[in-house]
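With one protein chain held back, the other chains of the complex are shown just where they sit.
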Amino acid sequence: MSDKKGKPVPLANEGLPAGERGLFCDAPPREYAPAAKIVEDFWNWARSQSLWILGFGTGCGAIELRPLMTSRYDMYRFGIQPRPTPRQSSVFVIGGYASVKTLKRIVRSYEQMMGPKFVVALGSCTINGGMYWDSYNTIKRIDQYIPVDVYIAGCMPRPEALLAGFQELKRIIRAGKAEGQNEYARNFEWYKANQKRVIKDWNMPDYNW
Amino acid sequence: MVNPLWLFALSLGAAFLLPLVDRLGRRIALVLVHGVTAAWLAAGLSWLAVLLSGGEAAEFGTAGFRAPLAIVLRVGLAEAAGVTAIALTGLLAAFSLTRSLREAPLGGAMALLMALMGLSGIVLTRDLFNLFVFLEISAIGTYGLLGFDDRKPALRSAFKYMIAGGLASSLYLIGVIYVYRLADTLNLDIAAAGTALSGPAGTAAVFFLLAALLVELKPFPANGWAVDAYETAHPGISAILSGASATALLLALWKILPLLGPAHLSLVAGSGLATFAAGNLVGARQDRPLRMLGYSSVAQVGLVAAVAALARLGGLGDGGADFAAAVAGGLLLNHLLAKTGLFLLAGAVEDDDARGRLAPLSLAAAGVLSAALVGLPPFPGFWAKWRLVRALADSGLWWILAIVLGGSLLEAFYVFRWLGLRAKGEAGEAPVRLGIRSAGPVLAALLLAAAGALAGIRGPVPDLLLWAPWAAAAILFLLDGTPGWLKGLLSVAAAAAFGAAAWDRLDGFRQFFAVMLLGGGALFSIAALRKGGPRRGLHPLLAAATLALGAILVARTPLEFFFAWETMTAASWLLVLRGRGGEKPALSYIVFGLGGAFLLMAGLAAGGWDGGIAAAGWPGLLVLVGLLVKAGALGVHVWLPGSYAESDDESSGFLSSALSKAPIFALFALALSLGAALPGGPWTSRALGWLGLATALGGALYAVYQEDIKRTLAYSSLGQIGYILLAFAAMDQAGWTTSLYLALNHFLYKSMLFLAVAGVIQRTGTRNMYEMGGLIKKMPVSFLSVLMAIIALSGVPPLSGFGGKWLLYSTLIGKGWYLETAVAFFASAVAFLYLYRLIHSIFLGQPKPSQANVREAPVALVLPQLVLMAVLMAVSVFPRLMLDPILALVGDRFPAAFVFEGTRLRSALGYWDGTLTMIVTGGVFALCLVWMLANLHNPQSVKQFNIVFAAERPLRPETTHYAWRFFEPYRKALGFLTRERAERFWDAFGTGAASVGGALRRLYTGNGQTYALHVVLYVAVLYLLLGVL
Amino acid sequence: MSLLEFVSRINPVAASGAVLVLVGVWGVLARPNLFKIAIATSVMETGVNLVILSTGYIRGRTAPILDSAVAGTATDAAGAAARMTDPVPQALVLTAIVIGLAVTALQLSYAVRLRAAGGGSSIESYGDEKW
Amino acid sequence: MMRRVLVFLAVAGLAWALLPLALGSGVPEAPGALATAYLTDAPADFGAANIVTAIVVSYRGFDTLGEVAVLFAATAGVGALLTRKRLGLGDAEPEAKPAATEILVTATGLLTGLLVMFGVYIFLHGHLTPGGGFQGGVVIATALLLGLLARPESHLSHGILAAVESLSGAAYVGMGLLGAFLAWGFLDPRALPLGRIGSLVSAGSIPVIYSLIGLKVGAELSGILDALKGDRE
Partner (left out) sequence: METGILTRIGYALVSLFVITNYGLLLIGSMARISAKVQGRVGQPVWQPYIDIVKSTAKRNSIGHGIMFYLGPVFRLAGGVGTYMFIPAVYGSVLFRNFSDSGDLLLVMYFIFFGQLGMALGASEGGHPYSAIGVSRGLSQMTAFEVPFALSVIAVAIQYRTLDITAIVAAQQGGFWNWTVATNPLAVVAALIAFLGMSMHNPFSIVIAPQEIPIGPPTEYQSNLLGMLQTNRAIFNGAKLVLYMNLYFGGATDIVTMVVKTFLIYFINVFVGQAFPRFRVDQSIRFFLGVPTLIGIASVIIAAI
């Protein structure tokens, strides 16, 4: 994706009207190589211990997140806390079915998160469309549009399942295999093509910095 | 000495032969008429030359006989001056009358000739009955003149004029015959010498003479007929009426003064003052210029009569005779020329029924004439008014002083309102070209300026340095066509030259202020080069104002000080008037400026005379209040925001950073001349402290809610002045050091702010903050300068602003003013609000697409800002650079409160080491910067719309830039503090005065008979009063 | 000062002159008609002229003209002077009368001009310039 | 109503002011010092029998010059105001005034010559008999007035009147200057020989001045009367 001199080719952003292209950054996403092994292990350990969830509830899964804040399940023990903006959060929990309209917002929020970022998808709707398998406006497989790290099955998994899912996510991060951001950057065209095929009124830049 | 009788023969011969000459051609007849007037002028000037070079007055008998038997004419200094004035006004008016004289029947030219000859006769004759004959000749001439060009309104007012004239002449006749009956002579000098007129019958006889003359002089209740004539007649004739005939009648009154007893004199004085006050009050309510000028001339004539009477009555001034000549003469000359010019000008404009802006030349003339009329320097009216006020103060006639000053302030209000209208003109009207008709007013203006300058230089203000502002203004006005940069350099050179010339004459204290005042002027003259083009009128006024500030420093005697002070007020008023929306603010600026100046004048006049402005006791309080009005303390600050906001960007910068220091300097000078104390004892300093504090808090609170940048900065400087006043009020070494430190600091960062804002406004074209945004990328230097300025202004530590705050709080706590400290702290926190708002809504936030191609401010603005930034940084790092000279200045007047140990300044309470603070802050900042850069991984700079907008994309930059009503919650909480109480008070005051004018106005019902009734009632009341006094 | 003594000191001509002046002034103030005002003014001036003459009236003396009535021979000037009244008021009144005439003439012509211009002859209708 | 009270108060106030003067002054027993000086010196100085004329024309001649100027200005003013154009008559035929009665017409024929001769007599003998230039002028004016009344549509020739006025006025000023060069001061009648008191040719230039004044006043007054008729072109 980069031209001869190694400088990334700016994105076309056709979705935007001509006058507004100057208002958005048109740089494409890049892969960020992990640091040296020892440092990266330590950082991965820190990342796993401080998972900040983006407060973006889609579908029926979001309600499962709320109990985690209560005394009974208490996700704070594991260093997990909710954050209001994608800029400051590292985990994106997709709680259930995602309509096309929601997908547009999911993509925008996912792209505005800072790497390394992880996605946890709840429920069967994110895996194969679930009970909306034949609906015209839901997303059947979420990972065709954004890279997913952990799926938590169940038609809405209980909070305990969520905690188990997060433990699994911690393990993956510590193992250094949660490189969703680089994977998204590598197959950017593919992901973007899938997204554009579904989202009709794009009216936003190709990559939302 | 030319014998006046030849002149009378010449005039009468010409008059009688005019019908024959007219047959040869009207043009030749008019040349003859103007020739005769010119002959009178030449004769008058020759008499003046002879008398001024030491000749004595000469008497000329008629029919070969001496005084008692025949009629005698006398040519003294007063008479020579009178004849010259009459002839001059006649000539000026004749030019404007020529065209209509040519069309009208010959009667008009005849009447003009007769009127002028009659007036000259009134001035010259010493015989009472002959005076009556000449009164009638001039009256008949005036009746003829009023109706000569067949204007229907003029005919109406002519008839009214005649009724009153007939009554006056009958009174006079009765008076004359009984004076003859009792004093057995018709000659003035013999009648005055004898004692026959002192009995009851004699007093009554003289009363009739006086009553007739007073009615002719158009006293208050009985002058309806006169004002109608002024309004409706041809402007040339109004000029003759208000100029020439007023002069003649006043000289006639002057002549019969010896006959008058004390009762008569007090009648004249009372009636004159009442006319002055009422004339101005009603004048303020007029919207038709000619009628307004009519009321103004009636008022001025009343004042001159009153002064003459008072001079003779109470021995006002040192000797009565020459004092009256100087003051009454000065006021009369001023009134004469100014009124003639204004009538001709206003009349020409009314005739064309033009409503646009005046052409530059006639506008300049109108400006000079109205300034002279009001008594601004350097015109003769100024010197006369100063001596008058001083004499009144000496003899303790305070209520008369109040009337005189109040009346002149009212007059200033409506004259400058008219000038403002003419300077701006209604929207969309083409500029008014007067062509040749503006020759008369321009000539009158030049004469006024020359007379004033001559009177000033030969009289009380010989020091040429004080005349530098006017010289600079004149020269630069002449060069107004040349390109802007040349004039800018000239004015900077002038300021530098003035500084060099005056430097050694100034003591350390004045040198400190000279740096700010002259430096500020030069700085903003350079800044004025930001725009190309000649920028007509800006440089002369800016240079004049700068040098006037310098003159204030150089002045030694109270009069010199006041002269420079009023020059500064006038020059800065014109600067404000020059601004685009400057008409209304300029009016309030000049009215408050003059109000303050008059208080100052009264205080100076009443105070002692040894050098500077020594004024202890309550005159000192007057001076203090006058200075506070000029500084813009809360309550009298209403003029400040409008003037700073509406004037050009450079001039508002100059007004706010340099000119606002003049009242501060004057306060210091006042305190120094009283031995480092305030007049009125300790409670004054506490009250001044609270007033300063209120101004600081008020200024800050008002500034928070403004949408217009320049209004925000205006209120901000109001606030900073409040701090300086608070510190000054502490009246100890700490307080004064703080005050001077704050003043210099305020000069630095306020100049930076105004320069930057000027650049921003020039580039974006708007003054509203919410219409800007994100200019940091396009105007980085301006951003940096504004950033440093707001850090300094809000007192955030590393920069020198904190030094000011530290000094202030150490002073206040040291002084025991604890509550003031808390409120000062709150005010400075509030200041932080509007400063942040200023930099946020202009430079940060969302840039607007329409301002995409904005470039950095012009070099003329950026360069001074860089210099100021360097100075500010230097002073912040090494506070001793600024504090050592100030501590030396304040020196030994008070017990030492601050002392320097190396770089640390120690006070009784605590210490502050500017250099160490800067080092520590810098070090810590560097540490954090390194830490940030080290951890910065793959930063991606993004554009303005790459923000987290609740998973949506922002729509338009205008709607995403949060700037409009930035502190709305603050308004909900503390909005009640900033309801415009001061403005409402002054508006109520204005309408109150206007309603009094309105009530008095009802007297002039327009019915000629009512006016006659007023005349007779006036005479009857005067007679009753005579009985009482 | 008894009434009798007061009456004896009245100068009859001056008194009648004063009355005429008052009538004239009353005429000017009370009658709105332009012409009547002009006439009232001339009445007032006549009154004034009478007052002027009154100061020159000396009982038992004749006009100041040197002719047979006054002095037998033209030589003894002092004797003639003793028999003549005061000439000065008479000279002054001459001028006053002519001036009064001139003013009245001009006033009447203004009145005619105003009425001709269609404003009617009452002064109330000529009050446009006011306040 | 209020107006009536105010008028009464004003007149009463004026009366109160006039009281001490008009009543208090009483009847003078003897003329003052100035009057006595005039009475004794006038015949000697100017050889004029009529002392009033001596005062009017010589001692206070400047007043009279002024007064003539006043009359002249008034005539000019009236002339300027009442032109046919100004009165808006335009060229419309003035409405026919009633023809003069037969008595008036015949009396005019008889009296005009007499009046003019009488007027001339008055101002020629100004320095001898009572009366003088002004009185003579008025008599002449009445003669011309009679002419106007008899034939309303007739006009006095404006040109001649103006010429007479101007020339006599200029001559008067000339006589004044003559006095200045030949005698001791402006308007001093002694420029011409004084002659014997009582005879027609006596008292220097007083009779000349007075006759000039007579002519001037006669012309001016008739000019005013003609203008007041209202149909002057």
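Read from first to last, the chains carry the letters A, B, C and D; within each, the first residue is number 1.
Operating definition for what follows: a contact is a pair of C-beta atoms (placed from the backbone, for glycine too) under 8 Å apart; a residue touches a chain by one contact, two chains touch by 3 or more.
Everything numeric here is computed off the predicted structure, so don't read it as measured data.
> Checking the contacts here: which visible chains does the omitted one touch?
A, B
> Would you mind spotting which of B:Ile947, B:Val996 or B:Val1021 touches the chain that isn't drawn?
B:Ile947
> Which listed residue (B:Met1, B:Ala493 or B:Ile839) would be found touching the missing chain in the intact complex?
B:Ile839
> Using the document's definition of touch, tell me which of B:Leu819, B:Ala852 or B:Ala874 contacts the absent chain.
B:Leu819
> Using the touch definition from the top, which of B:Arg23, B:Arg505, B:Arg556 or B:Lys777 touches the missing chain?
From the options B:Arg23, B:Arg505, B:Arg556 or B:Lys777, the contact with the absent chain belongs to B:Lys777.
> Would you indicate which residue among B:Trp398, B:Trp503, B:Phe900 or B:Phe925 is in contact with the undisplayed chain?
For the chain that is not drawn, the touching residue is B:Phe925.
> By the contact criterion defined above, which parts of chain B meet the unshown chain? Give residue numbers in ascending order.
Touching the chain left out of view, chain B contributes residues 774, 776-777, 787, 791, 794-798, 802, 805-806, 809-810, 813, 816, 818-819, 821-822, 825-826, 829-830, 832-833, 836-837, 839-840, 844-846, 904, 908-913, 916-917, 919-921, 923-925, 927-929, 931-932, 935-942, 944, 946-949, 960-963, 966-967, 969-970, 972-974.
> If you put the missing chain back, which residues of chain A would it touch?
Touch set of chain A with respect to the missing chain: 30, 32, 34, 43, 46-47, 49-50, 52, 70-71, 74, 76-77, 79, 81, 84-85, 87-88, 90, 114-116, 181, 209.
Please note the rule applied: only the chains that are shown with their structure count from here on.
> Roughly how far is chain A from chain D, going centre to centre by Cα mean, in whole Å?
Here the centre of chain D sits 121 Å away from the centre of chain A.
> Using mean CA coordinates as chain centres, what's the chain C-chain D distance in Å?
So the centre of chain C lies 16 Å away from the centre of chain D.
> Can you list the residues of chain C that touch 2 or more other chains?
21, 25, 29, 51, 55, 88, 92, 95, 99, 102-103, 106, 110, 113, 117
> Going through chain D residue by residue, note those that touch at least 2 other chains and give them in order.
If we look for residues of chain D contacting two or more partner chains, we find 7, 10-11, 14, 18, 21, 24-25, 28, 32, 34-35, 38, 60, 63, 66-67, 70, 73-74, 77, 81, 86.
> Under the definition above, what is the set of chain B residues touching chain C in their complex?
Touching chain C: residues 129, 133, 136, 139-140, 143-144, 147, 152-153, 155-160, 162-163, 165-167, 169-170, 173-174, 176-178, 180-181, 186, 227-228, 231-232, 285, 291, 1001-1002, 1004-1009, 1012-1013, 1016 of chain B.
> In their shared complex, at which residues does chain A touch chain B?
So the residues of chain A touching chain B come out as 19-20, 22-25, 27, 30, 32, 56, 85-87, 105, 108-109, 112, 203-205, 208-209.
> Considering only the defined contacts, which chain D positions touch chain B in the complex?
So the residues of chain D in touch with chain B come to 3, 6-7, 9-14, 16-18, 20-21, 24-25, 28, 32-35, 37-38, 41, 58-63, 65-67, 69-70, 72-74, 76-77, 79-81, 83, 86, 162-163, 165-166, 169-170, 172-174, 176-177, 179-180, 183-190.
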